[in-house]
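I'd like to ask some things about the structure below.
What you see is the complex with one protein chain gone and the rest in place.
Read from first to last, the chains carry the letters A and B; within each, the first residue is number 1.
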């Protein structure tokens, strides 16, 4: 299944994605019976946790093979608000991979958060929601939701929190994470720009024994610029990423949504 | 991407390797899964100022055989929305019956209630499902069937209006993948018609500036290009215009002003000049 997310189509000339006559030694007249329930709808997501905010972002392109199905198909959603317009939501989730699974996952988690809020009279904490999301994913271990989910919110201390998942529920709280088609393009950029990996203070030691650049939390504006740069880069190098950039900025005052244009080619 | 409905939902050989059909030998587990048999080709649709224009030809193919030449693939729902069907025709007919039941159930709720006399919009009808609602419903239906490994082998376009009375156009396919766009096309149309429509309506704003005549013209042009290039298409087609006034459906249109002059110049696969 790993091949599902393969970013490099076979480049050995024009070919169908299947052979016209399937190899079979079935009895005369038998037809091939097989349905592949999964597909990859491309796109990319990214989340960064700040000192008192968290940003979730995703492009808005929806693809199927070389076709662009839609130029505006959001991948980031507010969840757990009391109403359908989610005006009082405190959490956000991004999903990328197989779009139908991603949205089904989002709707299930949203319903759970809504019931929690209805029963307890307060919104679910990110920590609790993160654990619950893991359980939901693992419950479908043998017919997984084929999506890379990232959950964002503010923790009990008001610090930005980002949790990232694999399709079967393994999860971890992180400072930042990129997901989807261009994850492998964006993630090294984030390592360098958010966690200052491979950045050293010049002249602070002999040879390679240099002092690492000190890590301090990034401001909201810096992060927003970083997100835009990451996606501009991904758009250049990945055909499944583009059209629009959707950002959810989670702060103490609520969730702010920003929509920016990306290249449409 | 391969646009033949037969290819939809099948594992890619270049990803998975050649398909191993050995399990078909005998008995084995029950498989509810099918593949499409009699199929319809593209459906195309575009939004404009006051509504949506949607069209599909009247052909149902059996493989490469043009088997039924009078099959209507646009279906009106509650007089307010249109669903266009690409892919398997028997699944389309099942969906048609299912939508009929849904429409009947919905109409039962249509009795005027005592409060409708004092409500802001008296007797408007009790919450008729609009195209946006129908889209959500069909997405859930298709996704559920894919989860049961018993998919309905179709791609659907849903045309109509949303709760705010604005034009609504959306698509659902056999895996439950759903999306919206100012213009949409299924099957071959995604490669041939969509570029033409996107020239006229690249954005929602551009679509909202189109007139009805322009939108109908674009769709007719698309149907012509599809007939020129899609070997599984027909020059008889259905076209519907959905507005807040209702649905105007014409089911026996003939492609006009065809010119096959370009055919003489075609040699090989495009790069050949001698």
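Observations
Here, a residue touches a chain if its C-beta (ideal position, glycine included) is under 8 Å from a C-beta of that chain, and two chains touch if they have at least 3 such contacts.
Here is the rule we go by: contacts and distances are computed from a predicted model.
Between the listed names "Proteasome subunit alpha type", "Anaphase-promoting complex subunit 2", "Acyl carrier protein" or "Ribosomal RNA-processing protein 43", the UniProt record for the complex's undisplayed chain reads "Proteasome subunit alpha type". Among B:18, B:163, B:209 or B:231, only B:163 touches the chain that is left out of the view.
Residue in contact with the omitted chain (choice from A:34, A:71, A:114 or A:177): A:114.
Residue-wise, the contact with the chain that is not shown comes from B:132, picked out of B:132, B:201 or B:218.
Even with one chain removed from view, chain B keeps its contact list with that chain: residues 109, 113-116, 118-121, 124-129, 132-133, 135-137, 140, 163-165. Within the entire complex, the positions of chain A that touch the omitted partner chain are 82-84, 107, 111, 114-115, 118.
Note that only the chains that are shown with their structure count from here on.
Here chain A touches chain B in the complex through residues 3-4, 6, 9-10, 15-19, 22-27, 30-39, 41, 62, 64-67, 69-73, 98-100, 103-104, 143, going by the rule given at the top. By the touch rule above, chain B contacts chain A in their complex via residues 1-2, 7, 9-16, 18-22, 24-25, 31, 33-35, 139, 143, 146-147, 149, 151, 171, 175-181, 190-191, 194, 204.
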